[in-house]
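Note that this complex is displayed minus one protein chain, with the remaining chains in position.
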Amino acid sequence: MISIGIIGGTGYTGVELLRLLARHPHAKLTVITSRSEAGKAVADLFPNLRGKVSLDFTAPNTHAYQDCDVVFFATPNGTAMQSVRELLAAGIKVIDLAADFRLRDPATWETWYAIPHVCQDLLSEAVYGLPEINRQAIRTARLVANPGCYPTAVQLGWLALLEAGLIDPGSLIADCKSGVSGAGRKASVPILQAESTENFKAYNVGGHRHWPEIKQQLALFTDKPVHLTFVPHLVPMIRGIHATLYARTTASVEELHAALTQRFATEPFVDVLPLGGHPETRTVRGVNTCRLAVHQPHGQGTAIVLAVIDNLVKGAAGQAIQNMNLMFGLDEDCGLNDVALLP
Amino acid sequence: MISIGIIGGTGYTGVELLRLLARHPHAKLTVITSRSEAGKAVADLFPNLRGKVSLDFTAPNTHAYQDCDVVFFATPNGTAMQSVRELLAAGIKVIDLAADFRLRDPATWETWYAIPHVCQDLLSEAVYGLPEINRQAIRTARLVANPGCYPTAVQLGWLALLEAGLIDPGSLIADCKSGVSGAGRKASVPILQAESTENFKAYNVGGHRHWPEIKQQLALFTDKPVHLTFVPHLVPMIRGIHATLYARTTASVEELHAALTQRFATEPFVDVLPLGGHPETRTVRGVNTCRLAVHQPHGQGTAIVLAVIDNLVKGAAGQAIQNMNLMFGLDEDCGLNDVALLP
Amino acid sequence: MISIGIIGGTGYTGVELLRLLARHPHAKLTVITSRSEAGKAVADLFPNLRGKVSLDFTAPNTHAYQDCDVVFFATPNGTAMQSVRELLAAGIKVIDLAADFRLRDPATWETWYAIPHVCQDLLSEAVYGLPEINRQAIRTARLVANPGCYPTAVQLGWLALLEAGLIDPGSLIADCKSGVSGAGRKASVPILQAESTENFKAYNVGGHRHWPEIKQQLALFTDKPVHLTFVPHLVPMIRGIHATLYARTTASVEELHAALTQRFATEPFVDVLPLGGHPETRTVRGVNTCRLAVHQPHGQGTAIVLAVIDNLVKGAAGQAIQNMNLMFGLDEDCGLNDVALLP
Partner (left out) sequence: MISIGIIGGTGYTGVELLRLLARHPHAKLTVITSRSEAGKAVADLFPNLRGKVSLDFTAPNTHAYQDCDVVFFATPNGTAMQSVRELLAAGIKVIDLAADFRLRDPATWETWYAIPHVCQDLLSEAVYGLPEINRQAIRTARLVANPGCYPTAVQLGWLALLEAGLIDPGSLIADCKSGVSGAGRKASVPILQAESTENFKAYNVGGHRHWPEIKQQLALFTDKPVHLTFVPHLVPMIRGIHATLYARTTASVEELHAALTQRFATEPFVDVLPLGGHPETRTVRGVNTCRLAVHQPHGQGTAIVLAVIDNLVKGAAGQAIQNMNLMFGLDEDCGLNDVALLP
């Protein structure tokens, strides 16, 4: 059994880690810390875990994790970098679900997150935890930077077509839509039910923190310069991301589709729909699958990829466990074989 | 492995059976029939099952089920009674998720369902599939009548207090609320999203088919006459039933609570909240748990039980699998240990 | 034109007052105060008011209201009582949408609101602003206590039957359901979209502040002792209250229905459905109507009244304007003739 610690498990990525780990056949939840909820039973905060998780939250401290094989950070950005060095020194592997180790360039980090990076020496060691591109490196990593939710959907959508040279990297437009759980479990007026349901809006059109992450990653899949426009929107639903991805192409839709199916033929968590398909976010609710489709309407030279994930699973906790499985030599899909809850 | 047939698996109880059976360690889905969808891949109708269920729907016919150990009817009311006799004769066990074998009295059936009962001789053999009251009989049953969704929630809410004689059976008011999946997966204007969301209403206040079922069952838990008022309401959410149950009592809230906790102490799927609790439907979303709480406000002599279930799981497909587990000597919770999806 | 001040207009009752007053033919919005938003344009906080309301929020101070004919308090409980005396002395009429002047008995107030009542001398002068029972008194009132949302629905539901002596006041059970706007526009985790949608729960079953208000009022409609059980629930929708009201009766459903239609025959804002009807909250969305139906299922002696209102209109801002219309000699329905937004 892998002994597991979770730091900051009071948000949605935290409770999702708990849900998935509670039934993982090789995981043993050892400690979960929270400054604000220390002393409270986990199942009192999240009643869906009654009878499933018997731990209490404990206050974070340096000795709390000493029996852990791996620690997940489900904390705000800028938290993990404060203590990762110490954990690694103690032989504990780390998976950070926040952004601290996603950007390779500390200057870019500081521009977008407005926090000095105090752990720059580990940036080059950290492995970007998207198994579909980094599987081997993840297997031997001590420190994994779990990708952002939008970046996961956008990369999986464009990966095959960029690698195959079928779309123009200078023409990328990612129109992305996310359910409100992406905004986190924090008291905030704009995501109250009476505010955000029966409503649709774009946000942060002027600039969103996932833009540099997506751009950094897409650049790895092509030799040409990447020009990326990224617009996030808030969807009145709890879970799910839908990325609608536009790029210029000279390929036929059959060529585009073939590139997708070939690239992901053996991927356990990427499912390419038949030609003409429209993936729906609900078909991945609660599961680690990314579902894709591709169109090229009116023979007009625009490749349109549709990509859906559950932002809390493949976009956060599920992908983190997929990474853990790789890091500990387990089957990659261990504990991640649920069927999406539909309806 | 238990070889399983599903008849009529195109509705919500059907897809829920498929979701739960796809991961059941001792179940093998052998055949699924549908008159309207014959020839279509199950995963084309329900894309959440892509990669999980590889069967096609086949047309119903007498030989289709010959290799099955058990057949689930997920059909409209009045369908199962047409062919149960034949299946039992072939040594196949039957679990009917519709109402055909729930009511002991065929005259009551015909009053409420307006269909002559063509299989009255099996009514006395059929076992009412609520394990919390009929566990032993279910273990040896050939034919199980899976309870209705509202009746499951109401019985589990009042069972302990009626058995203990702590409430007045002549004063029962069940104010029940259900998510729209309870209305089924059929094209119908009143349950369109644009009609039923952002709305709340009662329906069938003059009389609902679950009233005689609830009344028949509650009468088994007490020697006194049962007087039951039952009002169903439609809640703008997909899954979940919340029963708010009122009865006169002379007991204190502590006595009421003790009766609940004692009665259900060893039940795997009934969870009684601490005093003062308010169960939420989302804490049982996708799982087979019934969660209960009891109040007695203002010392006024009214016992209020709050009961929540997922109408498609403990109220339908999950309970059916719980019954199957009992009928085949498996652990009662086999394949039913999921954690509720929250948020 | 009536010159109007609004105190504390940053919540949902505030923006609803603004929406309704912006088009009222005899209302002129003169001042709106908010400690937290002073200096901000009203239309910046509520973009639906762009081009409709040009005022800025100003800081509350004693001279702000000097040009007003009437001031609405859309403030937290316990605020209005601090300054009502001063306003009345200056000849300004007051309509309080909070609870400060709803309860006649200051001891009951202090029990339920945990704030000493600093304006007890005005309690006897304050008129309870339910026009259907207090129309004459409201016309000459200086100080109106606008009823609570649940109390409005429950009183209008039972008023006719209690006055007619057709139900037993010792047997009253009010099972009430409210949309989340009833919880207000404040940052709070339990009413985040990701928490309160796709969920149903009861709350405050042990005791809710509207219980003493409802009980006080129902006692006015009968000579017999009132025994009231009241359970509120949260519905995953924005607006609307549905009260399901149970009482013992010896009357037939036709007698009950006749009592309702007669009592409300000339009421502009109470609509009684034909026998067999089920009122839906969406049919009153955005309007000041209360819609009622009555049932007596199975001839069993239980009268069931179904009552729906929009909690922000007839349950708050609309009723306040109805009261204002009466206080200033306008047509009672002036500015309140909208058609409900459906779908």
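So that you can tell them apart, the chains are marked A, B and C in the order they are listed, and the count of residues begins at 1 in each.
In this section, a residue touches a chain if its C-beta (ideal position, glycine included) is under 8 Å from a C-beta of that chain, and two chains touch if they have at least 3 such contacts.
Since the model is a prediction, treat every value here as computed from it, not as a measurement.
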| item | value |
| --- | --- |
| Neighbouring shown chains of the undisplayed chain, as defined at the top | A, B, C |
| Sole contact to the chain not displayed, among A:123, A:141 or A:194 | A:194 |
| Selected from B:191, B:219 or B:275 as touching the chain missing from the view | B:191 |
| Hidden partner chain, residues of chain B it touches | 12, 179-181, 183, 185-189, 191-198, 236, 238 |
| Footprint left on chain A by the chain that the document does not show | 173, 175, 177, 179, 194-195, 197-203, 205-207, 211, 227, 229-231, 233, 235-240, 242, 244, 246, 276, 278-282, 285, 295, 297-298, 300, 302, 304, 306, 308, 343 |
| Positions on chain C contacted by the hidden chain, ascending | 12, 15, 18-19, 22-23, 46-52, 181, 185, 198, 238-239, 271, 273, 279-280, 282-287, 289, 291, 312, 337-343 |
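Note that only the chains that are shown with their structure count from here on.
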| item | value |
| --- | --- |
| Central chain (by mean CA position) | B |
| CA centroid of chain A to CA centroid of chain B, Å | 36 |
| Whole-Å gap between the CA centroids of chain B and chain C | 39 |
| Between chain C and chain A, distance of the C-alpha-averaged centres to the nearest whole Å | 45 |
| For chain A, residues that touch 2 or more chains besides their own | 12, 181, 185, 198, 238 |
